[in-house]
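One chain of protein is taken out of this complex; the other chains stay put.
Order as written gives the chain letters A and B; numbering starts at 1 within each chain.
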Amino acid sequence: MNGSNAARGKQAVLYGILVLVLLWTLVPIFWMVLSSFKSSADLLSTTPKVIFTPSLEHYIALFATSNLWGYIQNSLLAAGISTVIAVVLGCLAGYGLSRSDFRGKHHVAFWIISTRMAPIAAVILPLFILFRYAGLLDTTAGLVIAYLTFNLPFAIWIMNAFFADLPPALEQAAMVDGATKFQAFWRVALPVTAPGIVTTAILCLVFSWNDYAFAVTFAGPDSQTLPIAAAQLNTQTGLNWGQLSAIGTIVVLPMMVVGLAVRRYLVAGLTLGAVKE
Amino acid sequence: MWRQFEGTTLNFISENTAPTVAIAANLDKFMELTGIQVNILQLELGALVQKAALDIGSGEGSYQVLYADPYQILAPYHEAMADLNAFDGDENLPSIDRGIGDFIPTQLAAAGRFENEERLIGLPYDCPTMIWMYRKDLFEKYGDRMSQDLGFDPTPTDNSTWEQYYRIADWFNENVDEIPYGTGHQARQYDSLMCDFSNILWSYGGDYFDNETVGTLGTVDPGPCVLDSPEALEAAAFYKKLLGIAHPGSTAWDWNALDEAFRAEQVAMAPNWHEFAAGDEAPESAIRGKVGYARLPRGPVKSTSMWGGTGLSINGESPIREQKAAWLFLVWATSPETMLMGLKSEVGGGTPTRGSLYELPEVKKAMEPPSDLPNMLTYDAVSKAWDPENIGLRPKIPSWNECDTAIYTEVSRMLVGDKSPEQAMQTAKRYFDEAQSRVKTLASGPATSGRA
Partner (left out) sequence: MAATPAAENQSRRQPKNGGPRISLEMKMLLPVLFLLALLSLFPFLYIIFMSFNTVSMIGGISFDFAGLDNWTRMFTDEVVGAAWLRGILYFLATVGLELVLGIGMALLVHELVWGKNLALSLLLLPMFMAPVIVGLLGRFLTDGTYGLYAWFLNTTGVFQQDILGTPSSALLAVILMDVWEWTPLIMLIVLAGLSSVDQATLEAAKVDGAGYWQRLRHVVVPAVSGIVVVALLIRSMDAIRYFDVIFITTNGGPGNATKIIPIRLYETAFRFFDLGYAAAIGLGMLAFSILVANAFVAILKRRGLAR
C-alpha cells in the first residue's frame, strides 16, 4: 500500500542520514580507541593502518608510570560530589524561586545565571586567593567547590525553568489532600521533573568531568584529574599519542556506560512527561 | 648532614621533560639518602608558568623546588628566588659537587642568574640546543650529484651557510622523490617559531636588543628594540624565503611534530633540539643510523644555536627550613651521578649541564656511532654551540613573554602572507618597546626579603 511504502521510504532515508551522522560522530572516537591498541610505529605511519597487531603497551605504560587510578578517582570524586551537591541545592533553590513571587524575581534569576558567565582566566586569581585563605588549595574539596561555581547557577536556573513549566495545580491538589508544602514538593513536583533532574545532573557531570582550567589552578599532586593527565602527555620531547589515545578511551568509557544506563531512563521519562496531560 | 631534614615533604613542580622523568623514576634513591619525600608535579609549560606564578605571587610557597624557565619564570620573578650562594656556603649543608665551576659557564649564567653576578638563583638542569639534523644516508647517496649541480659540497661543516642550506633543500625538493621535502621547521605560532627564527636572525647579525648581557645575565631594562635594523630585515626576508620551500606543515609544527615528520621521512633536514637524537636513534625508529648532526649553518655574520635550557630554583616564599631541604634536592638532582644516570636512563636521555661528565671515557665513547647514549652523537655540534660567541640566548627580561608573543605572531603573519618582512619587524619592534615601558612597573614590586 502507498502509505506503508511511503513510511518505509521515509524510514530508509532517515536511517541513511543517521548512518552519516553516526559516521561524523563516531569515526574520531573509533579511530582513537583503535589507535590506543596500536604500537607506536603503527600509530605514526603515514598511511593509516586499519589492520595491525594490537598491543597493550600504552595502557600498561599509563598504569605503570603515572598515577592513573588516582586521576580517575579524583575526577570521579570531584565531578560526582559537585554534581550531587549542585543538583540537590539546584532543586531546592529552583523550586523556591519558581514558586515564590516577589519584585525583581526575574532579575534574581538573571543574576543567578550570569554568575556562570565569568571569564575563566580573569576569575582564577581572586578564586585562588579565596581558596588559599580557606586552605582549599590542592584538595579534592577545593575542586568540588570550584566546580560548584559553575554547576550551582546552572542547576538552579535549569531546575527553575523546569519547575516553572509545571502548573502549581498538581501540588495544590496534593495539599488539598493534606500534604504540607514540602511534601507536595517532595512527592509531587520532584518526581514529575525527574527527566529535568537527570538532564541537569548529566550536564553538570559533563562540565565538571571535562574541566581543565580550574583543575590546573586548584589541584595539586594529590588531587589531579584526568584532563591534566592527558595534557601532561604533551612533553618536551614528544606528544605521546599512544598513551593519549588510551587516556581518551578511558575517559570516554565510563561516560558511555553511564550514558547507556541512564539513557533508557531518560527517554522513558521524557515520553512519560509528554503523556502527563 | 644529608639526613637533617628527614621526614620533610617537598613539592617539585616541573615541565614534563626528560631529566624530570628520569629523576621521578629514581626518587627512591633520594628518599634513601635523605629521608625526604618529594612529590613531583609535571605539567606542560603554560600550566607550569601559571601555577608557579600563582604560588609565588600569592606568597603561598607550597612548591619549594621550581623548574625555573629562565624567560617565563626566572626573569619576572627573580626577586622571589632564594639566593643559593647562602646554602652553598653554609657549612651545615652539602655544597655543590665539584664546585660551581663544573657547570658550563654560559648555561650557569643563563639559567642561574639575573642581572646580578653575585646572586645565584638557579642551578642548570637541562640544556636542549638547536642543531642541524640531516639524513646523512641521503647526502651520501646524492652527494656527488648535489656537488655538481650546486657547485659546492653539501656536507655540513662549520662553514656551511644558510644560503647553502636553502639551496640544498631546494635541490631535494626538485630532484629527490623518496622524501617529499628538503627541509621542515617548527614554525608553529608559538615559542617554537621564535626559536627557529632567532637562529637566523642572529646569524645575520640582527638581534632583539643591542645589549651584551641581555641574553646571559638578563636585565630589567635592555634599551630599545632593534628589530628594524637592516640585518634583522635581511634575516626576516631570508626566513620567509626559506619557509617558502619548506614542508607546508611547518607552520603547524612545534618541535615534537617536526621530529615526528623527520622520523616519518617527510623531510630530509630539520633544525631541531639535539635531545631528539635519542628518539631518532631508538631501535624502533625508521631512521636510526641514518641521521647526521651538525651545527646550524652560518649567516653572513656567524653561526648561532638557540639554547633552551632551564635551571632548578628554590622558592623564596617557602619557609626557610623547607628551602634548606630543597637545597639538598637541588644538589642531588644536579649532581654528576644523577646527571649521568639521567643520560643513561631509558625513560630519560637529557644531556648533562656539567662539563666534567663529557670527559668520562664511557661518555666519550658514545660520541661516535654506534652509540649507547645516542644524545652524545650530537656532542660535536652542541659543544661548540655552548661557547659564549656561538650560544643563542634570547633576551632575559621581565617582559619577555609579551615580546615573545609579539615576535612569533608577527613572523607567523609574515609566513602566511599577511605581512611583508619589513611590516612584520616594524610591528614587532613597536610591541617590544610598548611592552618594555609597561612591564617595568610590573617587575619592580616590593622587594622580597625571603620569608623565614
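By definition in this document, contacts are C-beta pairs under 8 Å (C-beta built on N, C-alpha and C of every residue); 3 or more make two chains touch, one makes a residue touch a chain.
Because the structure is predicted, anything quoted here is derived from the model rather than measured.
Considering the full assembly, B:266 is the residue among B:229, B:266 or B:356 that touches the omitted chain. Set against the missing chain, the residues A:61, A:141 or A:161 yield one that touches it, A:161. From the options A:68, A:97 or A:219, the residue with contact to the unseen chain in the full assembly is A:97. In the complete complex, the hidden chain is touched by one of B:37, B:50, B:173 or B:423, namely B:50. Across the interface with the omitted chain, chain A contributes residues 10-11, 14-15, 17-18, 21-22, 24-29, 31-32, 35, 43-48, 89-90, 92-93, 95-100, 105-106, 108-110, 112-127, 129-130, 145, 148-149, 152-154, 156, 158, 160-161, 164, 168-169, 172-173, 175-176, 181-182, 185, 195-196, 199, 202-203, 206, 209-213, 226-227, 230-231, 233-234, 239, 241, 244-245, 247-248, 251-252, 255-256, 259-260, 263-264, 267, 270-271, 273-275, 277. Interface residues of chain B with the unshown chain, by the touch rule above, are 46, 49-50, 53-54, 56-59, 72, 76-77, 79-80, 188-190, 247-253, 257, 260-261, 264, 266, 399, 401-402, 405, 409, 412-413, 415-418, 435, 438-439, 441-448.
By definition in this document, only the chains that are shown with their structure count from here on.
Per-chain CA centroids place chain A at a distance of 40 Å from chain B. The residues of chain B lying in touch with chain A in their complex are 11, 15-18, 21, 25, 39-44, 47, 50-51, 54, 58, 60, 62, 128, 256-257, 259-260, 263-264, 266, 273, 275-276, 278-279, 284, 286, 347, 349. Residues 39-41, 44-46, 65, 124-125, 128-129, 132, 137-138, 216-217, 220-221, 224, 228, 231-239 of chain A are the ones that touch chain B when the two sit in their complex.
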